[in-house]
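One protein chain omitted, others in place.
Moving on to chain A:
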Amino acid sequence: MGRTSTFLLSAAAAVLAGTMPALSAWQPQKPIEFVATAGPGGGTDNLARAVQNIITKHKLIEQPIVVVNKGGGSGAEGYVYGKASAGDPYKVIFGTSNAWQQPLVSKVAFNYTDLTPIAAMAQDEFLLWVKQDAPYKTAGDYLKAAAAGEFKMGGAQSKDTDEVLTRMIEKAGKVKLTYIPFKSGAETAVQLAGGHLDSHVNNPSESLGQWRGSTQRPLCVFSPKRLPQGPKVTATEGWGDVPTCVEQGLDINQYEQPRTVWLPGKVTPEQAAFYVDLMKKVQATPEWKDYIEKTSQVDTFLTGAELEKFIKEDLERIKQVAGDQGWLVK
């Protein structure tokens, strides 16, 4: 036994050093729980279930996987649960950037440092949307109109990604927007279609149907370059035809929301390495490509130092906005 574990340890060290990421020393011995930090039907829940489905279909693990939803408190329920399960490698938490954003702005009983980051898979882009029959054709026109009268901007949740972006637009465009929080992006999209709002900053999948149905249209995308062309969404336009916001004089170069995967804190490096490797295998399947395309997300995979760097940069940006707005709680 002693010899085996020494061997396992050295193998794990090799994995850690990054030389042989394909070899995982640790294997799960009992069923695994996927914790979605969102209610059934949301983007995070869909991701967890898609990953579960892919793993089961390709038999990537022997053990069965159960998806549970802990979406209470804008996802805090799931993260607090992760924190409480420290050292348990059988709980995988699926979330977004709110893992590090939420603790900044509300008194929740966790911080992202209580968890072990595994990966950021898939990024959701943000776009500036207006009602189909709105008079403005570019982000520039929009800002001009918004400067004249106070516009109502809708978004999902309060002091979360959507409101942070709204405040960034205010600053970059020198305008004042009234932010109205709703429960979800889908709800916000309907409010815009009904003319109760002037704009919102939904992800592509949240407003895809609305764009196709000609109730709202995107002005610009908060991305350094245009999105990949893909199939046409409306008769004449596809995602690639949407100009970037910088092109249109709204100087926000990049804003995106990663879908993140975590283990509880205090798990061993080889346990973490096992899941990093597992997620990589998931990402290599055709079903994953299919999922990414159907939900109009961008395929990315950040792990280890890259992920750390991403989180640090994002935190800096949020701290800036949250500080300006007086949101910081600790």
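As a convention for this text, a contact is a pair of C-beta atoms (placed from the backbone, for glycine too) under 8 Å apart; a residue touches a chain by one contact, two chains touch by 3 or more; residues count from 1.
The rule is short, and it goes like this: contacts and distances are computed from a predicted model.
Participant: Which protein name, taken from UniProt, belongs to the chain you can't see among "Lipoprotein", "(2Fe-2S)-binding protein", "TctA family transporter" or "Transport permease protein"?
Facilitator: Of the names offered in "Lipoprotein", "(2Fe-2S)-binding protein", "TctA family transporter" or "Transport permease protein", the absent chain's UniProt record gives "TctA family transporter".
Participant: Of A:I32, A:V108, A:V201 or A:A273, which one is in contact with the hidden chain?
Facilitator: Looking across A:I32, A:V108, A:V201 or A:A273, the contact with the absent chain belongs to A:V108.
Participant: Consider the whole complex, including the chain that is not shown, and state which of A:A86, A:A145 or A:I180 touches that chain.
Facilitator: A:I180
Participant: One chain is left out of this view; which of A:H58, A:K137, A:K174 or A:R212 touches it in the full complex?
Facilitator: Final answer for the missing-chain contact: A:R212.
Participant: At which residues does chain A meet the chain that is not included here?
Facilitator: Chain A touches the chain not shown through residues 39-42, 45-46, 49-50, 52-53, 56, 67-70, 72-74, 76-77, 80, 105-110, 152, 157-160, 163, 178-183, 186-187, 189-191, 193-196, 205, 208-210, 212-215, 290-291, 294-295.
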